[in-house]
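For this depiction, one protein chain was excluded, whereas all remaining protein chains were kept in their positions.
Coming up: subunit A.
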Amino acid sequence: MSIDIKDTAMPAVLVSAPARSKARASWLWLVNPRLAAGLAILVVMGLGSFVLPLFAPADPSVQATYMRNLPMSPVHWLGTNALGQDIFWFLVFAVRNSLMLGVLVAAGVTVIATIVGLSAGYIGGRFERIVMLFVDTFITIPLLPILIILGALIRGNTSFLTVGIIIMIFGWAWDARTVRSMALSLREREFINMARFSGANTIQILVREVFPYVMAYTLVGFINTILFAINLEATLAVIGLSKIEVPTLGSIIFWALNYNALFTGQYVWIVAPIVATVVLFLGLFLTSTGFNAAFASKRGVS
């Protein structure tokens, strides 16, 4: 979910809004090969998966739309599966749904983690100790068994959105911990005291002074959480405990495994989602570490 690099290297301040004419030059520091590669992958996959569905010939989640087990052809680029679904279109919808879920969960998690982490780190005292106890508990408790119980109880009688909300509820702890450790180090800084002596109250300090500092990390954490959420939903789907009728990167593998695609030699059915997942995750990961490196090098310069 998160990597130590970002715990040890606290990202620096985002450049404060630069003059319009200089905007181009001042953003150049952000670009490094890793970030560029990651963003390129994300843009291609993101645009592709959101634009292409508009041209889809049929809803790919409907079964028996086409003949079963057709090989690759100009009509069906990746062939069809044992359920009579077009593999290519199923995959496109899967990437779109997974990305949507990831972004949604990441947004929720980032909001919760930032609020919890900032308030704990900044207010301190007994409040912080109790909050951190909960955070540490949530980090320590193995997540998958809990989700398996929930999945078994719900058993598909739920919307795709509910799955996202459940992941959100259990995913905020790591990020909250990092935000808090940042807030801790910020608490002692001069400019915070300065603001306090100038008569700013706690809320104002949090919003105006601390939050801009945490912004840079939030971006990296956001991308990491997208990765985490997609991964978790897919994991649940692979073992059949998510909403498996909805095409996602996990449900496509669930169906392929369920219909023994390996035994029957339908390797496209299982290789295609693997390649798509690996590329997407690599893109997300390169983007997040690329941003991190960019912020770190920025800090080194200034």
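In the analysis below, a residue touches a chain if its C-beta (ideal position, glycine included) is under 8 Å from a C-beta of that chain, and two chains touch if they have at least 3 such contacts; residues count from 1.
The rule is simple: contacts and distances are computed from a predicted model.
A.B. asks: Refer to UniProt and select, among "ABC transmembrane type-1 domain-containing protein", "NADH-quinone oxidoreductase subunit J", "Amino acid/amide ABC transporter membrane protein 1 (HAAT family)" or "Phosphate transport system permease protein PstA", the name of the complex member that is left out.
C.D. replies: UniProt lists the chain that is not shown as "ABC transmembrane type-1 domain-containing protein".
A.B. asks: Looking at the full complex, which residue from A:Val103, A:Leu206, A:Val238 or A:Ala294 touches the chain that isn't shown here?
C.D. replies: Reading the full complex, the residue touching the unseen chain is A:Val238.
A.B. asks: Kindly state which of the options A:Val31, A:Val62, A:Val111 or A:Ile149 is in contact with the chain not pictured.
C.D. replies: Of these options, the touching residue for the absent chain is A:Ile149.
A.B. asks: Where the complex has a chain not shown, which of A:Leu118, A:Leu227 or A:Ala294 is the residue touching it?
C.D. replies: Residue touching the chain left out of view: A:Leu227.
A.B. asks: Please give every residue of subunit A in contact with the chain that is not shown.
C.D. replies: Against the missing chain, subunit A presents residues 1, 3-5, 8-9, 133-134, 136-137, 139-146, 148-154, 157, 227, 231, 234-235, 238-241, 250, 253, 257, 262-263, 267, 270-271, 274, 277-278, 281-282, 284-286, 289.
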